[in-house]
Every structure is written in C-alpha cells, then in structure tokens.
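Heads up: the structure comes next, in structure tokens.
One protein chain is absent from this view; the other protein chains keep their places.
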Amino acid sequence: MRYKTEQLQGFALVAPSILAVLIFVYGFIGWSMRVSLSQWKGLLPDYTWVGLQNYLNLFKDPRFHIDIRNTVIFTLLFVGGSLVLGLLLAILLDQGLRGEGFFRSLYMFPLAISFIVTGVVWRWLMNPAQGARLSGLNLIFDSLGLDFLISKWHTTPQWGIAFIAIPAIWQMSGYTMALYLGGLRAIPDSLREAARVDGASELQIYRRIIFPLLSPITLSAMIILGHISLKVFDLIIAVAGKQLPLDVPAIYMWTTTFDGNFYGRGAAIGILLLLSVAVLVVPYLRYNIKQEAEL
Amino acid sequence: MTLPRVRRRHWLYIPLVLMALFYVIPVYIMLITGFKSFAEVDLQTMWRLPQGIHFDNFRAAFSQLAPHLWNSVRLVVPAAILSSILGSLNGFVLARWKFPGADVIFPFLLFGMFIPYQSILIPLVQFMRSINLYGGVWGLVLTHVIYGIPITTLTFRNYYASVPKELIESARIDGATMMQTYRRILLPLSLPSFVVVLIWQFTAAWNDFLFAVVLSSPENWPITVALNNMAGSQIIAWNVQMAGAFIAAIPTLLVYIFLGRYFLRGLMAGALKG
Partner (left out) sequence: MRNKTLQLLLIGLLLALAACGGGETTAPEGAAAPPAATANQVEVFSWWTGGGEAAGLDAMIAVFKEKYPEITFVNAAVAGGAGTNARAVLATRLQAGDAPDSWQGHAGQELIGTYVAAGQLEPVNFLFEQNGWIEVMPETLIPLISQDGNIYSVPVNIHRANVMWYSPTILAENGIQPPQSMDEWFAAMDALQAGGMAAPLAMGEQWTALHLFETVLLASLGPDKYNDVWEGDLDWGSPEVKTALEAFAKVLTYTNSDAAALSWQDAAQLVVNGSSAFNVMGDWAEGYFREIGFEPNIGYGWVPTPGTGGTFQFLSDSFVLPVGAPHRDAAIAWLTVAGSREGQDAFNPVKGSIPARSDGDRALYGEYLLSAMDDWANDIVVGSLTHGVVANDSWKSEIDTAMGLFLINGNVDAFQQALVAACVASGPCQ
C-alpha cells in the first residue's frame, strides 16, 4: 500500500517535466512535421497536404547534397578531433607535472565562450589571403618559415568545411579532456603496476588496459559532441556568413524559412535533422537503458 | 604512481605549452583588437599591438551592454537554479525512486535535448504569447528551464545511479518519505553534480542567442542580443565588437576561473558523462 503511494509520489514529482516536454518538444515537433508535409510558402500558414513532396525535392536538391557532405565531414573531424585532443591532453595532465592545475583551467576556458565569439575571432585567424596580403595564422606561419602550413583555410574548394572543425575543437576539447582526466584518475594504479610488473610497456598498458576502460566515456562524449555537430549553426555563420560551400542543414533551414519564406521546405529539413540525430542517439539510449537494468 | 624520469618530465612541457598557445592566441587577438582605434582595424595588421591603448572601445561597449548585463543575470540565475533543482528531483526519481514506466520516461525526456531549436521557434513564440509570457524575462527563464530538463535530468540520473541502492533501501525501511530520503541521503551527496549542472546551465543560458532574440522584447534583451546588435548591419566596428565580446564573456570566464576546479571535480566524479 505504501509502496504504491510512493510510486505515485515519484510520478507526481516528474509529472510537470513530462508535461512540459510533451508540449515543448513533442508537441512542437508534431507541428513541425505537419508543416513539413504541407506546401506552406510565404507568411500565411498554408497547411495544404502535399505528402512527402518537400522531402523528395530535398533529395534532388544540389544544395542539400552539399549540406549532407559538409555535415559528415565536419562531424567526423570535430568529434574525432575533440576526442583525440582531449585524450592526449588528459594523458599529458595525468603525468603529475607541476602547474597541472593552471594548464587544466587554460584548456577548459573556451567552454565559457559563446560559439559566436569563437567564430568571429577564428574568422580572422583563418583568413585565406595569400601573397602580399597574408594575414591571420598564415602570416604567423610565414614569419616562422612554416610556409607549407599556409592554406586557404575554410575557403579551400571542396574541403573548406574541414577547417571549420578547428575552432569547434578549440571550443569543446576542454570538455572531453575533463571527462578523460576523470576516467584516467578512476583507474586504480594497482592495475597499471601489475601490468608493469608483468613486463608490459607503457604503450601496451595504454592500449590494452586504459583505452578499453575509457570506452564508456568515449561513447557518451561521442553522442554529446555528435548531436552538437549535427546541429551546428552559430559557429559557421560567425566564421563564414551564409555562403554555399560551407552550408549545413541548420543554416539551410534558417535561411530557407526566414529569408525565403519556404516554411514547408524548412520544416522538412528540420525533421530530417531530427531523424539524423535520432539515428545517432536512439541506439545509444537503448544501450544505456540495458546497462541500467543491469545495475 | 611511478615517478617519470626527470628528463621525460621536462620534455612534456613542450606539448603543454604549445597547446596553451593554441588556446590563448584567439584571446590575444580579441584583446588587442578591442584596444585599437577603428582606423587601425585591418586584417593586414591584425597581429600588431595597438598603437596606444584605446579604452574608449571598452567604455563604449560597456555603456551599450551594461543594461543588458543585468537582464542576462536576471535570466540566467533563476534559470540555472530552477533547472538544477528540477534535474535533481527528476534524476532522483528516475534513478532511485522508480515507478512503473520510469525507464521509458527517461529516454522520453532525454530526447528533447536533440531537437534543432530553429524548427520550433514559431510554435514556441505562439505558445508563449498565449500564456502571456512573451517579451519578458520569465518567458526566457521558462524556456531555458524546460529545454534544460533533458541534460540536467541526464546528469543527475547518471550521478545518482552510482549511489548504492542499499542506502535508499535502508532509509525507506526506517520509514523515511520520498522527500526525506531525498533530503537526507541524496542531497548531501549532490554537490559535485549541482556544481556541474549549475555551471553548464549558466553558460548555456548566458551564451544563448536564438531564444533570446526571438522571445524577449528590447528592454529585456540579454547581453547576447545586445552584443550582436553592436555588430551593426552594414558597417561593423570590429574593435568595439571585440571589446564587447570580451566583456560579455567575462561573467562566464569568472565562473570557470573560480568554480572551474569544482566543475572539473564534478565532471571527473562522473557527472555529465551521459
């Protein structure tokens, strides 16, 4: 009897959140879906049903093809780069050096800054001018004699999007570093000691013991960073404005809805974006729940 | 821990310092540009130190941003606190006071974290207007609290999942009610998690632009909107913009400088692990 009351209490505590999410997430997504299946173009809502026409048009849309390609490249580099850099920094900081606290805070402070500010500054750093008008990091490379590093950065044809990963990694690798540092600290020394006694090299210890133990962290960091990456908007606008070579779905969605008044198409892009995130996230959630059930 | 040999220790400082440069260079640009006069602002000379320190940029930026600084504070403090409390209560129930269906409710809530916010702007505005919260700070607070539910719940739930079930069980057997259990057992343990969530939500709400620009009226604009407005639409005064960007980043920077240690501890203790 008391058990039932307790369960009810628990539910009641969570109920406001459930209601809020029901409206603000699922309700609004429902609206978005409805619009994506309509022909709404212009300021007046027009919910006339057109089935999957908007989606079909997107699949034939050369701009959307660019978007998808850019998203894939950016996501792989941003997530991969943040994980690798975060791990490297964590390993470095785990060596017990003096001044570790200072370096730690330094690597983490970009998290405090908004993507817009980051974008504005990196826009200058990644300036692609060549020759007499060298500027930004290219100028530094030139004065250091590192000419081979000079590039067109984000204006590189075809691959400019790869360079956008750099400010993104700059911003977010402090987060992965902190996660990995915690993970490294949680690994008992005895484990490492035992391996050393058995004759394993440091490299082998890292590869065989430490990295596998860090894999849950890698997984969850991948999910968090992955969904940020799929929705990226502010950073690219701040660095490059609204230009096609660096277009991504979130930007296309914004411009086509608010600049072009194509509400139907915009909503379809939004739903596709959502689905892409869901594909990433739902398996992870299911894995998580199974894990929990075992706890 | 095995003490590395002395030679190896010093070699390690090289990558650390190189990385430090990587992180610091953008801030250097931000600061020196903020101190330049408008005529000096030129891509060609961006690395050069300013000829003379022009505090006017900071003064001008501050006078434009000051009223909105207060709006940001009024928005961010309640939003961070409320969403932390909500996340904690939700996390508690979903991890250690489960009811049938709790394991379905959790992903149900979590999914909200992943939606692209641009796609729900219009119904959001319409809804806020219908409950008379459009234009004011409280509409924004509500928005941030609600869209913060997924990540705060996630953080606390994962954190509480590491609290041994036996602790809760024994409290219940002793006759503690739900809230008593929460207050006596979990709350005292929650500090690292609260710190992480508070800082994360504070930063997210402080740096948010999208919701702010769409949901608040001019007198209630937070600092992000005011900062963006400094950009002007045609002629951008980069020196004032950079000064303003720096000013806008100071509160969150201060939070990270002073509370960063605890944030790190919390992260390393397993909060925000996902």
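Letters are used for the chains, namely A and B, taken in the order the chains are written, and counting of residues starts over at 1 for each.
What we mean here is this: contacts are C-beta pairs under 8 Å (C-beta built on N, C-alpha and C of every residue); 3 or more make two chains touch, one makes a residue touch a chain.
From a predicted model like this one, the values you see are computed outputs, not experimental measurements.
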{"item": "Contact partner of the left-out chain, one of B:113, B:178 or B:247", "value": "B:178"}
{"item": "Listed residues A:185, A:208 or A:242, member touching the removed chain", "value": "A:242"}
{"item": "Touch residues of chain B, complete complex, unshown partner", "value": "38-39, 42-44, 70, 74, 77-78, 81-82, 85, 121-122, 125-126, 128-129, 132, 134-138, 141, 177-179, 213-214, 217-220, 225, 228-237"}
{"item": "Residues of chain A in contact with the chain not shown", "value": "5, 8-9, 12-13, 41-45, 62-63, 66, 123, 126-133, 152-155, 157, 240-245, 247, 254-262"}
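Just so it is clear, only the chains that are shown with their structure count from here on.
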{"item": "For chain A paired with chain B, centre-to-centre distance based on mean C-alpha positions, whole Å", "value": "16"}
{"item": "Chain B partner contacts - residues on chain A that touch it in the complex", "value": "6-11, 13-14, 16-18, 20-21, 23-25, 27-29, 31-32, 88-89, 92-93, 95-97, 101, 103-118, 120-122, 124-125, 127, 129, 133, 135-136, 139-140, 167, 170, 175, 178-179, 181-183, 185-186, 189, 192-193, 196, 216-217, 220-221, 223-224, 227, 231, 233-234, 250, 253-254, 257, 266-267, 270-271, 273-274, 277-278, 281-282, 285-286, 289, 292-293, 295"}
{"item": "Interfacial residue positions of chain B with respect to chain A in the complex", "value": "1-4, 9, 12-13, 15-16, 19-20, 22-26, 29-30, 33, 43-44, 46-47, 86, 89-90, 92-94, 97-100, 102-103, 105-120, 122-124, 127, 143, 146-147, 149-150, 153, 161, 172, 177-178, 203, 206-207, 209, 224, 227-228, 241-242, 245, 248-249, 252-253, 255-257, 260-261, 263-264, 267-270, 272-274"}
